[in-house]
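Only one protein chain is missing from this complex, and each of the others stays in its spot.
Up next, subunit A:
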Amino acid sequence: MNRRDALMRVATLVGATVALPALGHSAMADTLEASAAQRVATGKPVLFTADQDALVADLADVIIPTTNTPGAKAAKVNEIIDVVLKDCYKKADQQRFIDGLTQTQKMSQDAYGKTFSQLDGAQRTDIMKKLEADAKQQKADMARAVAGQQDVQIPAEKRNVTPFFSMLKDLTLMGYFTSEIGATQALEYVAIPGRYDGCVPLKPGQKAWAI
């Protein structure tokens, strides 16, 4: 049986009236967008526990607090972080983020005997500064390990990872500035500019374009 005959046979088996399911696009879009839809439908996190979800909301709000515009918590940045971590990050990265949350609670307990969410503003900032310093140290250690410094003991698979604080900050900035609040209140968003002016003098108080 040559190829053409084989195809004809498949065509006959399938039959003129039995259409195969549409290929690819619609079916796949469903699975790829399922997490976001699930979070909206159930109101529950898709990766985090409820406690982790609340902690992420509080942490993000330290990075982007409410000023004269609403902050990260108001923009529900925890929700997009939950969905993006679930769908766009590898398991090892997800785990490092979860471990970072656990570590943050431990730091909070060790320093103040309270959970992060029970801390006042200054205490929260203090913890966040420690997380930032830890990330800086971790990056420096990784760079030295890659450079072959003998005093640094980091296994090869952990020499090029993004520290927890850096992941948190990246996801918070992305989540906030692409949110409706971030894009339209903290920044200036014009859906349809209608024209391009190459040179426009900056006005006092001019905000950056959202996109």
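Odds and ends about this structure:
Methods note: contacts are C-beta pairs under 8 Å (C-beta built on N, C-alpha and C of every residue); 3 or more make two chains touch, one makes a residue touch a chain; residues count from 1.
Heads up, the rule we're going with is that contacts and distances are computed from a predicted model.
Set against the options "Stage V sporulation protein AE", "Cytochrome b", "Glutamyl-tRNA(Gln) amidotransferase subunit A" or "GMC family oxidoreductase", the UniProt name belonging to the omitted chain is "GMC family oxidoreductase". When you scan A:Gln52, A:Gln138 or A:Ser179 for touch with the missing chain, the hit is A:Ser179.
Residue A:Ile80 is the one among A:Ile80, A:Leu101, A:Leu119 or A:Ala145 that touches the chain not shown. Residues of subunit A that touch the chain left out of the display are 3-4, 6-8, 10-11, 14, 16, 18-20, 22-25, 28-29, 31-33, 35-37, 62-65, 67, 69, 71, 80, 83-84, 87-90, 125, 128, 132, 136, 166, 169-170, 173-175, 177-180, 183, 186-187, 189-202, 206-211.
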